[in-house]
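Structure first, commentary second.
A single protein chain has been removed from this complex, and every other one stays in its place.
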Amino acid sequence: MDKKLVIPGDFLSDEAKLAEEGTYVEEGKVYSSVFGIASLKNHIRVVPLSGKYIPRPGDLVIGTVTEVAFSNWIVDIRSPYEGLLHISEFPRRIESTEMSRFIKTGDSIMTIVKDVDARMKVELTLNDQRTRIIKEGRIVEVTPSKVPRLIGRGGSMIAMLKNETKCNIFIGQNGKVWISGKDKGMDLAVRAILKIERETHISGLTERIAGFLKEEKGEKLKEKEPEVIEEGKEEKELDEAVKEEPISQEEEKVQEEKQGGILDELLGDDK
Amino acid sequence: MSKPEKLIADGIRLDGRKPDELRPIKIKVGVLNRADGSCYFEFGGNKVIAAVYGPREVHPRHMQKSTSAVVRYRYNMASFSVEERKRPGPDRRSIEVSKVSREALEPVIFQEYFPRSAIDIFVEILQADAGTRTAGINAASIALADAGIPMKSLVSACAVGKVDDTLVLDLNKDEDNYGQADMPIAMTPDGNITLLQMDGHLSRDEFREGLEMAKKGCTAIYEMQKSALMEKYSSQIEGDNSE
Partner (left out) sequence: MSNEIIAELRKDYIYNLMIKGEREDGRTFNQYREITIDTNVIDKAEGSARVKIGDTHVVVGVKIQPGTPFPDTPDQGVIITNLELIPLASPVFEAGPPREDAIELARVTDRGVRESGALDLSKLCITPGEKVWMVFIDVHVLDDGGNIMDASALGAIAALMTAKLPASRFGLGDDSVVPLRDVPVSVTAVEIGGSIMLDPSMDEESIAGTKLTVTSNQAGELSAMQKSGVHPLTTEQINYIVDIAIEKAKEIREKFLVI
């Protein structure tokens, strides 16, 4: 078996050159540095079962604005380091006096990590098609190290979740997940995501989640029989919208939002 | 109570243990919801709970280190944890215990991974029965792992002492009160000592022998710490390769 549960200090291998994240090398030997699941095939690494998100440039993250300072929005990105969104990283020119008109304390945003310096000053940007101010829907949190499992191999898990719940789902690298859709669908998506969070380490995850979604939907459909015809049309439309969205083939890349970036939304406000 | 005439009779201690025997230990990982990592640890009559928060932002900011995380350790005794009610809040003893406990754990934490942040360790003694600092370190080390903090290894701790001219492992309350020496130690599984305190009277040979005894105790505790962590995720590990 090439995967096992390890604790910090557990010996993993003699092949120091294969050591990757979650390990350390001492006198040519590789040890685990975290409590997590070690994989020893090809490369040696340990995915921790818990831990904080550490920002890296290029990451798409979901955060909550905690303060509107003089020329920065300060954003909680569930990390030891707060994110700074400078006024110049807003998609168009605005005055510092009117910052709160556009993004205020308590607002949630989907943003990109632009830069992280050696002192862990984290700069964010909204100058990217994938970013947006989140106005509706729900946000749930998972352990950041579990994000790849939530996306699934080749995006399979997230594709299944979207399909079965008829929701749009965006996963930040910081483990915050934004779900938008109908109430029932969002409820189901939240429950499924929390189940994934709890059960990542147990084998057969994908099949289990597929079964869970089918079962939950089966019950709901029976209850809601009289409304099926009425809702059918809308659901079909939503279904198509979901299908139009390409699913990223690279598992660790976050899903891209194609339909309308932050600019459209903001400019829409001004009309 | 007053000093018992004998603390060891026929090689058996008052609580029925042999000289090199630990008190019963019970460990539970992940007992708190808000904390990033936590552990409940029972060690004889000691009941302690440890929580880890972090790495997180440092307040006040002047405590930040630009190239590594600061580790903070707060050992605190509940007012009702001891026979005579303890006044709440830190006293000189708890400040010292906090300092040496922090230093017992710092060497295994990869602090340089998290510049400008804090790793906060909180240890609450709910019931005290000799050996609270070692119980606290054992719990804290598990809570750190549970929080996903990168570490070189766990740290295990126990005390060794001398009663009735005999070296004994893991002193109980009476042995602590009426014994001739008390020496708490903490160590990594590869044998590096990260905490050493001693008070009382030991010969050089007794010290060396005692240290070996404490090491054996720590090794036994390490195995229990490890299985407690494993138990939290006892279900079958993902076998397929859909990582």
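Read from first to last, the chains carry the letters A and B; within each, the first residue is number 1.
The rule is short, and it goes like this: a contact is a pair of C-beta atoms (placed from the backbone, for glycine too) under 8 Å apart; a residue touches a chain by one contact, two chains touch by 3 or more.
Predicted model only: the values in this text are computed from it and were never measured.
K.L.:
Looking at the whole complex, which of B:L126, B:I193 or B:M224 touches the chain that is not displayed?
P.N.:
Counting the whole complex, the residue in contact with the absent chain is B:L126.
K.L.:
Of B:K47, B:R116, B:K162 or B:K226, which residue touches the hidden chain?
P.N.:
Considering the complete complex, B:K47 is the one touching the chain left out.
K.L.:
Take the complete complex as the reference. Which residues in chain A touch the chain that isn't displayed?
P.N.:
These residues touch the chain not displayed: 64-66, 76, 105-108, 134, 136-139.
K.L.:
What does the interface between chain B and the hidden chain look like in terms of residue numbers?
P.N.:
32-35, 45, 47, 49, 51, 53, 56, 74, 76, 78-85, 88-89, 120, 122, 124, 126-129
Assume only the chains that are shown with their structure count from here on.
K.L.:
Suppose each chain is reduced to the average of its Cα coordinates; what separation in Å results between chain A and chain B?
P.N.:
Each chain reduced to its C-alpha mean, chain A and chain B end up 37 Å apart.
K.L.:
With touch defined as at the start, can you tell me which chain B residues reach chain A in the complex?
P.N.:
Interface residues on the chain B side: 36-37, 54-57, 66, 69, 108, 110, 113-118, 145-154, 188-190, 226, 229-230, 233, 235-243.
K.L.:
Could you please specify the touching residues of chain A with respect to chain B in the complex?
P.N.:
Its residues touching chain B are 1-5, 7-9, 22, 24, 26, 31, 33-37, 39, 41, 47-52, 54, 80-82, 118-120, 143, 145, 148-149, 152-153, 156, 199-206.
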